[in-house]
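Please read the structure below before turning to the comments.
Every protein chain except one is present and positioned as in the full complex.
Think of it as A and B in the order they're written, each chain with its own count starting at 1.
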Amino acid sequence: MSLDIVVFGAMFVVTLGAALAMLFAHNAVHVALLLVLSQVGLAVAFLLQGAFFVAAVQIIIYAGAIMVLFLFVIMLLGVDRREALDEPLRGQRPLALGLGALLTAQVLYVAWQGVDLAFADGGETAIQEINSDPGNVLGLARVLFGRYVLPFEITSVLLIVAVVGVMVLARRIYSVAPAGDAEAERSEVEEVAV
Amino acid sequence: MSAPSGFAFLAAAVVGVPLASAVLLMFFGKRVGKVSAFVASGAIGLSFLSGLIMFFRMLGEPGEERSFVIKLFDWISVGDFQANAEFLVDPLSIVMVLVVSGVGALIHVYSIGYMEQDDRYARFFAYLNLFCAAMLILVLADNLVLLFVGWEGVGLCSYLLIGFWFEREAAAAAAKKAFIVNRIGDFSFLLGIFLIADEIGSLSVSEINAGAATMGATLATIGALLLFGGATGKSAQIPLYVWLPDAMEGPTPVSALIHAATMVTAGVYVVVRFSPLFEAGGATALTVVAWIGALTALWAALMAAFEYDIKRVLAYSTISQLGYMFIASGVAGYSIGIFHLVTHAFFKALMFLGAGAVMHALAGETDMRKMGGLRKAMPVVGFTFAAGWLAISGIFPFAGFWSKDAILAVAWEDGQYALWALGLLTAALTAFYMSRMYFRVFEGDLKVPDGVHVHDAPMTMAAALVPLGVLSVVGGFINLPGVLTFEHFLEPVLGEPEVPHGLMAWVLAFEALAVALAGILVARALYLRAGGAARRERLAAVAPWFVTAARDKFYVDRFYGRTIVAPGKAFARFCASTFDTRVVDGLVNGVAWVIGSSSRTGRHVQTGYVRNYAVALLLGVVVIVSFMFLRVAV
Partner (left out) sequence: MTEVPPGYFLALAGLLFTVGVVGVLVRRNAIVIFMFIELMLNAVNLFFVTFARMQGNLEGQVLVFFVLVVAAAEVVVGLALILLIARRRASLDVDNVRLLKW
């Protein structure tokens, strides 16, 4: 049993287990933390496959920033809300589970079959070569700013749009009250309007 | 045979001018008001003029070469079959054209005065013109399809004109009855057309008449009798005559034109025009024609003798005289039948117009029991009506004498003594009932309904009565025995009828005159002389059941009502109430119900829950992936 396989096995169990546990957690914070765990496991998976930079980015941005944002919002909206885990809609759970199983079966089937096609070994050595010679980061940079520079620029625009959008969403409308009117000043900050 | 120059134009004008006038008057008539009468009369007058020009030019051609086919346009062309819009101008059709347009023109003039008070003045003239156009198409048509167009056209106009005063229940019912009874005849006519088209392959007059011999006797007879079936409808013979007496609900000019002089003669025209077809089947078809004609003549004469309504007497008289024309045709005396058609047009139209003048003066009264001695009060009407009376009774030398005598003579010569006897008996009856009417209305002491101020016919009405009166007197001279101008004119088309010559001819003529005079004398005894009422009662007591039956038209209408009309109505009611509401509506509503209920069930998919919709998405994904599996054949 090589270390490789042990690591893979552990990563597999942790990632999938955390994901499954997310389904049963009552508390939203628990769900978020389990998701973080799952994402860390995925980072290991990335590492295993020679995607070093992406693994780091996964931890820093996904687990580190996005999930923190999630936690902020959960806190803001009441951290101790318990979500009822019953199912008021008829047939929702059986349907979801059934269709999910079907989808799993299909994906697994494709995964198992598809691997035999054409790719096999050649890819790994190529990646190892890239990782060793210019290095993973440089290799990525060459592709990102080379062939994919246009999508890169567009995604930067996307980010700006998102930021501006959120600022518009979150602004508060202030009503102007005459100075010296203490009561008016207290009720200055009106409801948040979109 | 190529026509003389301008014939195409003239033939087109004969039909086209009244047609155009009809259309114009229908759209703009209301606006022009009284002028429409003159437009219409002018149109039909132009028709007559064109016909006259064609007639004279035709006389310029040698006798054998007087048939011209004028093609208007290609009409129906399907595979091997062709039916074109062509006119046949030959002696027979030119005679019909002159009668229709001539008498029609006089009646248009008459109507100027007669229909003066009516609101729908312009429309009346539009219909009259349309009728004339359709009738002219009928007589000029060179193939059966075009003829049928005219045939249906006159049927339609008859319906429109009978029901002209459609606010009156009786008039509307009469119009319907006329149309429906005619339709039955038309059905027979159509079957005849189909048979002929199938057997001979063409519907043009010349080809039918030439190819009739190739059809085989049985089929030719059947075809001829089917056409004759249509003729019994249009010309009011047994069994389809019942509509004509009721048709008297229409305005009197309509009765004069359509139901005396023109439309009802269409049946005679068809039989005569297709005489080779009738002859091709041996004697059968012609015998049927002659006997139906004879029986109808007698039957109608009997009913006329008991009628009190002056117009109905004339209607039955028309039926009876048409029977005579069919007798003539049935014994191959075709040109004689046409001769009687012409003279009958003169005196019958005259008498109808006269009756109309009487009604006009007496504020619409038609019951002869309420009239008397009108000749002194209305001299013009009285004298002209007398001319018509004497003509129809067959008194020498009036027009009817010559034509009726010729019919009886040709029947005798053909060996059909039974037909001759029937004809003679009917002639006596004709003289009787016509004299009865004349004596009661125009002779004796003056008697009018209360409060009516009697006046003679106005100028426009007299302008029509007088020419017709003159024609009733001298009209017979176109075919004097020995000279026989009329028959010779028609000979190229209709052949020469076999008439008795010499002594036999004189004897027959004398017998005809004798019975006519007998009829008049009997009528005089019963109606004119003092003590007539008592004599009538004694006569009626001989067979009162006969009198009652005759007064009720021998129960024919009731019979038809029970056997044909009632089942028809029941069927219609069934269709409307049961079939239509349950089956048809059920089907349509059923479709709606299916859609409604399926959508009522189906819309429950839209629960409003986002998560349900998400499941639907997932379902779609799974389906698409499965589909892709199938395609890629993993």
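Structural remarks
Keep in mind that, in the parts below, a contact is a pair of C-beta atoms (placed from the backbone, for glycine too) under 8 Å apart; a residue touches a chain by one contact, two chains touch by 3 or more.
Given the structure is predicted, the values throughout are model-derived calculations rather than measurements.
Considering the complete assembly, chain A touches the hidden chain via residues 2, 4-5, 7-8, 12, 15-16, 19-20, 22-23, 28, 31-32, 35, 38-39, 42, 45-46, 48-51, 53-54, 57-58, 61-62, 65-66, 69-70, 73-74, 76-77, 81, 83-84, 87-89, 92-93, 95-97, 100, 103-104, 107-108, 110-112, 114-115, 119, 122-128, 130, 136, 139-140, 143-144, 147-148, 151, 155, 158-159, 161-163, 165-166, 169-170, 192, 194. Mapped onto chain B, the interface with the missing chain covers residues 603-611, 614-615, 618.
Here is the rule we go by: only the chains that are shown with their structure count from here on.
Those residues of chain A that touch chain B in the shared complex are 89, 92, 95-96, 99-100, 102-103, 106, 109-110, 113. Contact residues of chain B toward chain A in the complex are 607, 609, 611-612, 615, 618-619, 621-622, 625-626, 629, 634.
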